[in-house]
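Contents: one structure, followed by commentary.
Here the complex is missing one protein chain, while the rest keep their positions.
Take a look at chain A:
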Amino acid sequence: MLTQILVVDDEPQILRALKTILTANQFKVTTASTGTEALTLAAAQPPDVIILDLSLPDMDGLMVCEELRAWTQVPIIILSVRDSEKEKVKALDKGADDYLTKPFGIEELLARIRVALKHASQVKGIQQTIITSGALVIDLSRHLVTLSGKEIKLTATEFRLAAYLASNADRVLTHQAILSYVWGFEDSDHTEYLRVFIGQLRKKIENNPNSPKYIVTEPGVGYRFITYE
């Protein structure tokens, strides 16, 4: 069965382009041009992924996101011209899985869709315990991190951080999400601590910590753990 994607956008040209491109990439596409229509469609024929614009004529995309999250965990990818970090963080904190700004490259969008689908299937199924990205292997059950086969000594907090990032591989995690998962901080006043720990972690696992390969910064938003074949 084909994977079904619901595209919500009020711009007919975007809908037209995305429908053509996604259909050509073997997805089944339904479209909605208002928030209400999107909510109705999402309930009637539950999609596997939702691509959501923030500026909709009848309601804000963030509201749509919130309402969806009240009953479904379907991956939501925000696709918007709004490029401020605040906006991104807000959307992610409201439950969106990813955020892409217009204009976007289609490769990027396809990659994000794949990541979202993979993550959704992991949430449903059994969690992967060994995450591999290039030369880096993180074994969650054995608390072991190796780089090119050599063990890397991490402190408990560093490991918690690495494990959280890796188990959300290729997804952006906001500062707030990481702080609350790893340290239990419920406010975002501790981003400096996070930065320091990310810095330490990079020194241990990255070849060039200044130009990191595994843990990349999403400016003003958070971090993303990148997996390589």
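What we mean here is this: a contact is a pair of C-beta atoms (placed from the backbone, for glycine too) under 8 Å apart; a residue touches a chain by one contact, two chains touch by 3 or more; residues count from 1.
Assume contacts and distances are computed from a predicted model.
With the options "TRAP transporter large permease protein", "NADH-quinone oxidoreductase subunit J", "histidine kinase" or "4-hydroxybenzoyl-CoA reductase subunit gamma" in hand, the undepicted chain maps to the protein name "histidine kinase" (source: UniProt). Interface note for the absent chain: among A:Pro12, A:Pro46, A:Gly134 or A:Gly220, the touching residue is A:Gly220.
For the chain left out of this panel, the touching residue among A:Pro12, A:Pro46, A:Gly134 or A:Gly199 is A:Gly199.
Interface residues of chain A facing the missing partner chain: 83, 85, 103, 105, 155-157, 183, 191-193, 195-196, 199-200, 208, 210-212, 217, 219-220.
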